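One protein chain omitted, others in place.
On to chain A.
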Amino acid sequence: MSSSDTLVATGNRAHSHGPGSPVPLQARSERPTSYDVADFAVPNGREEEWRFTPVKQLKALFEDAAGTETPKVDASGPEGVVFETVAADSLKVGKPQDRAAAVAWNHAGDAFAVRIPVEAELTEPVHVNVASLGARGFSHLIIESGRHSKAIVIIDHSGSGELGSNVEIVVGDGADLRVVSIQQGDHESIHLGQHDALVGRDARLHHVAVTLGGKVVRIGTNVRYAGPGGDAELLGVYFAESGQHHENRLFVDHEAANCKSNVLYKGALAGDHARSVWIGDVLIRAAAEGTDTFELNRNLVLTDGARADSVPNLEIETGEIEGAGHASATGRFDDEQLFYLQARGIPEDAARRLVVSGFFNDIIGKIGVPEVTEHLHEVIEDKLARTAELSESAKAVIGQ
């Protein structure tokens, strides 16, 4: 895959303490977080954390007022899982990091909690569906997995509305929790979400953010560790089409010793003004000896007019680490790959699908939840079919 500077901006800040780096992570981690909306001004788009985001389209989710419609939440799961409604402040693992999260926190009302009891091993995934229906609404989910439990929770965000959401995740000591958050709202939908996870001692969190639809979708995922030996695998897949903005912001805060984090986000973009933003912040604090972390973001730009921004930031405050690295690459669709496959008889559209599914292959393999990976394959196929139609009609217009 070749890099292209004309189409694509790739953040090249090798380390946040390097030259040209405006915001050290230490400062970022001290950036105000608050449950009080009034502590955050309405973003104007010039702030560091909003500079990539089309804030003009988000006014409704910045307004400190009750929602016009409560999103519909329904949940199902195998025996053992407990669903209940709890007070918003019953857990407080996450603290809003920006105005949208604070607005959502205050206007979502009670939180919907999914509890996996101590030592429970769930045989089937838990499903939580959040449908936002044509208006402004807020949701608050809590996922709490007990010590030594094992579970998969799939959150499916759909609908046509404007949704502000908070998701708080606690992984109990020695527990193994997989959370898949799917964002597949209608074309006009807007979703600003904040996920906060606290990973217990020797626990394992597998967090997957899949964004497949929506006009503006921005998900912040923040991970902290409650004790040593925690392991967080943070995966993301997105596919932005014409006029869509898909943004993922990660912050992994290594404060405990001997913890691991592995971040892999992959996205494709197709169509005019398709836009993706990926910010990956990893901070290894002085006490976090033995940390092992790696983060990688790759973007595949399928057509002209799309743009991907990718900014990895790694800041290390101790020399006693196992390993730390990051990489980011954004490339255009490689026509040489297409030629090679076609030269073996494979028709162009099938060759294109093969290249794109190859691009996503490793990350889809890592998601490891069959119903999600099957769904992903299907949606990617659909999107590629639409991209092919687009380029066919473009050819027709310019008379090729």
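As a convention for this text, a residue touches a chain if its C-beta (ideal position, glycine included) is under 8 Å from a C-beta of that chain, and two chains touch if they have at least 3 such contacts; residues count from 1.
The rule we apply is simple: contacts and distances are computed from a predicted model.
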item	value
Chain left out of the displayed complex - its UniProt protein name, from "[NiFe] hydrogenase diaphorase moiety small subunit", "Arginine decarboxylase", "Zn-ribbon domain-containing OB-fold protein" or "Fe-S cluster assembly ATP-binding protein"	"Fe-S cluster assembly ATP-binding protein"
Selected from A:Glu30, A:Glu79 or A:Glu336 as touching the chain missing from the view	A:Glu336
Option from A:Glu188, A:Asp272 or A:Glu348 whose C-beta touches the chain left out	A:Glu348
Sole contact to the chain not displayed, among A:Pro32, A:Gly45, A:Gly323 or A:Gly358	A:Gly358
Chain A, residues in touch with the chain not shown (by the definition above)	1, 334-337, 339-348, 350-351, 354-355, 357-362
